[in-house]
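Everything on this sheet refers to the single structure shown next.
A single protein chain has been omitted; all remaining protein chains appear in their positions.
Chain naming follows the written order as A and B, and within any one chain the residues start at number 1.
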Amino acid sequence: MRTFIRRVLDRLFTSIAGLSILLMAAALVLVLGPIIVKGASAVFFCGTVEFRRMQVHEFNSGDTEAVKAETQRCQEARKPAWELIELFSRGIDTDRLEGQVKDAIREYDKQMRNRVEAGSLGAQEARNLRAKARRLRDFMLDALETTDKATALRRLKDVLDSPDRAALQATAGEELFRLAEQYKATVETVDLTRRDDYAAALAETRTLLTRLLGPAPGSAPKAALAQFRYGATRWDQALKLRDELLWREKYVPDQPGKPLKKTRVRRADEFANTKLAALFPMIDQRLEKMLNPRSTFYWRFFTDDSTPGHFFGGVGPEAIGTLMLTAIAMLLAVPVGVMTAAYLIECMRESLALRVLRTCINTLAGVPSIVFGLFGLAFFVLWLLPKLSLSNGPSALAGAMTLGMLVLPIIIRASEEALRAVPPSYREASLALGAGGLRTFVKVSLPAAMPGILTGIILAMSRAAGETAPILFTAAVAVGPWPGSPLKPCRALSYASYDMAVSDKLAAQVPHNQAGMVLTLVVLVLLLNIVAIVIRSRLTRKLRGT
Amino acid sequence: MAAATDFDRPLLLTPGQDMLGWITLRVGLTLLQFVALTCVLSVLFIFIFIVKEALPFFTSGQVGEMFSSAEWYPTSDPAAFGVWAMILGSVYVTVGAMVIAVPLGLLAAVFLSDIVPFGIRQVVKPVIELLAAIPSVAYGFFAVLVFAPWLQDNLGVDSGKNILNCSIILAVMAVPTIVSISEDALSAAGRDLREGAYALGATRAEALCMVVIPAAGGGILSGVILGMMRAIGETMLVWMASGNANQIPHPWYDITQSVRTMTATIAGEMGETAKNTTHYHALFAIGLVLLAITFGLNLTSEALMTRGRGRPGTARRKA
Partner (left out) sequence: MPIEVPNTSEPEDKRLSLPRPVALGAVGNGQSLADHGQAIIRSRGFCLCYGDQVGVKNIDMEVYPRSVTSIIGPSGCGKSTFLRSINRMNDLVPNARAEGVLEVNGQDVYDKRVNLVNLRQQVGMVFQRPNPFPKSIFDNVAYGPRVQGIRRAARLAEIVERCLQHAALWAEVKDDLRKSALALSGGQQQRLCIARALATEPKVLLMDEPCSALDPVATARIEELIARLKNDYTIVIVTHNMQQAARVSDRTAFFCLGELIECGLTRDMFTTPQKRQTEDYITGRFG
């Protein structure tokens, strides 16, 4: 019995241990999975014509002519949709109509004044004409304001059949009659009592359609922010918007005391019996024609700059910034690290100095990265660089030096270990052939230790590339120009990942770009690590002679 | 002498060669010494500059409240600089992470060193070490954008950015370090030890729990300490996922509340602080506290390492 329990316990132990490994694997998949899946969609996705148009306009990439032609075709397909909106809004969007009416009369006034000045019209007569026009305008405004069909038609009739109509012929005032006729046509088909509802729904529909297809052709001046200049650039986005366009989410009371219940209603139903109802099936069926989705491999994600908030574009400046920071850090840390390791191995014997040096290396390895950041701020940014009058304030150089200090222990330890592992027989053979200490080190020990040293260097690189805290106050900025001078602060993948995930509200609208940024960083770091592993195994094999 | 004619190169150095050799050696050694001194200087400068910048805070008279109060209102008037809640916050997330990571890491290490075939171990271990290389900001990204909303939706907590979230993700981050170093220590504990235990009729679980793990205790403990140092010093993840609420959880066991840690405070506030204000110096004082804690832990781990059974220097490197 006892042995049985012992055996069961043993099995249990084994399986729990195995489970822990599985748990780690699961954690890895869970953490990396969403980042990889979402991040990859920043590069591989189904791009619409809007995406290609955006690339041409914002990043000057792509075949301009082909994109123009494609845009033309798509605009053609969208035309009926915009026309429907336009037609319907004439009756509903009375604010706009009112504006147009007032503009027409104002223009008319101006014309009359000009004629008086030119002497072709008497002042008194002009005053009469303008009063007449204003009266007509007021009728028209009344017609627009009322929700009673009969009143509206009566007022319109007043305008259209007015005896003054002839007086306004061939002036800017003629516009008034055109508008009145248009409006009359609408009033006859639309239920005016529901006009306010229609107006709200129409505004929403129009916004959604603009987000889906981009600004209507010929409308409004160019938007200041890039994200308002284009419709849905990605097909998945477009489908989501289409869904939003076809269905409206509504919260309705379910049971008393319970929270409101979410339901979806057809937007088409809101426009039932109007001409606009035709828009929705059209969008549903012809969206592909309108946007022309095509699967896209957006490799320029890694080289393109981005528009504000990383809404469009890629991670180019961040990637370059990170590479610059890492390269400078390595340039500083590698010689120092390898030489320190050489000194430790080749020149030092057990002594107090050795112990002190070792403790220092271990201490340096244990300093939290944020403390490195503080130190970099206090020492490099505020003290050393200003003292050398190189820069005032954060700079890539300061960040790189901080990172260099951070990775120094990694390089020293790896190099030390690699040098220690060089068989003493190599050194003996070299010395026995009459080579000096330095030559033996450079020609024999160093090459033999190279796999280990290189591995250490690459691991250090990956660490430097991934660290954020040390560059927070020393080097990184969220917005700025392309990285150039090391004496200026620069953008970096790690910091941008943080910024996009937490503080940038605009970036929250483009989760694929958020994840794309992080994924670029993770891939860079993992790639470096894998390169390290490959180099280690290949060089080791080469040293073994196979 | 006939033999003497055989040697065509003089066996004695000329005085010039002698001098030159001596000078080169001295110059080379001095150069190397200077380079090696960089490390020592770095550590010295870190301590000097952090202390120097923190000093005005210690002489400002507000240091008394630093460890006794939880009130941190650095910009109001009068300002308050109590870091007690932040220290507790750091302790909360670190302890939480360790509670998850230590058993997990230890079991995984045992599994790798004693249960799976050697070939699998050779593949799995580098993969685990690869995990340690993933930048913390990526973990933070996951914690904020995926895990926190999930917690909010599924556990019904007020904010997904809380101790629980932080601890779990920190644990995932610290596990690779623990596994790697513990596995080294367990492997270094030697075959004969295990065989001895098996010879006495112990099952594998008994041999591991009663003989091998105690024997590798020093190495394992220092692995745990290094994992802990990683958790305490971690900045980006806790800044993103802890919620940054300067409060002491109440009741104390409610880990679904937000806290704020020392590292996150420095990261979050240093950017907006004018230099040479009390606030600025207070942040450096927090940095000094952090530095002191990790320095102490480092010395402990070093002592454990040299005292422990494992060969010094074998396990440490992976940190």
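Here, contacts are C-beta pairs under 8 Å (C-beta built on N, C-alpha and C of every residue); 3 or more make two chains touch, one makes a residue touch a chain.
Note that the structure is predicted; figures quoted are calculated from it, not measured.
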Worksheet item: Which one, A:Val37, A:Ala69, A:Ala123 or A:Leu433, makes contact with the chain that was left out?
Response: A:Leu433
Practice prompt. Go through subunit A and note every residue touching the omitted chain.
Written response: 346-347, 349, 423-437, 439, 443-444, 447-448, 542-546
Fill in: subunit B residues touching the omitted chain (full complex)
1-4, 6-13, 17-18
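Rule of thumb we're sticking to: only the chains that are shown with their structure count from here on.
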Item to complete: Please name which positions on subunit A make contact with subunit B in the complex.
Response: 6-7, 9-10, 12-14, 16-21, 23-24, 27-28, 31-32, 34-35, 335-336, 339-340, 342-344, 347, 356-357, 359-375, 377-379, 382-383, 405, 408-409, 412-414, 417, 438, 459, 462-463, 465-469, 472-473, 494, 497-498, 501-502, 511, 514-515, 518, 521-522, 525-526, 529-530, 533
Worksheet, complete the sentence: Per the touch rule, the subunit B residues reaching subunit A in their complex are 28-29, 32-33, 35-36, 38-40, 42-43, 45-46, 49-50, 52-53, 103-105, 107-108, 110-112, 115, 124, 126, 128, 130-131, 133-142, 144-146, 169, 172, 175, 179, 203-206, 208-209, 226, 229, 232-236, 239-240, 263, 266-267, 270-271, 275, 283-284, 287, 290-291, 294-295, 297-299, 302, 313, 316-317, 319
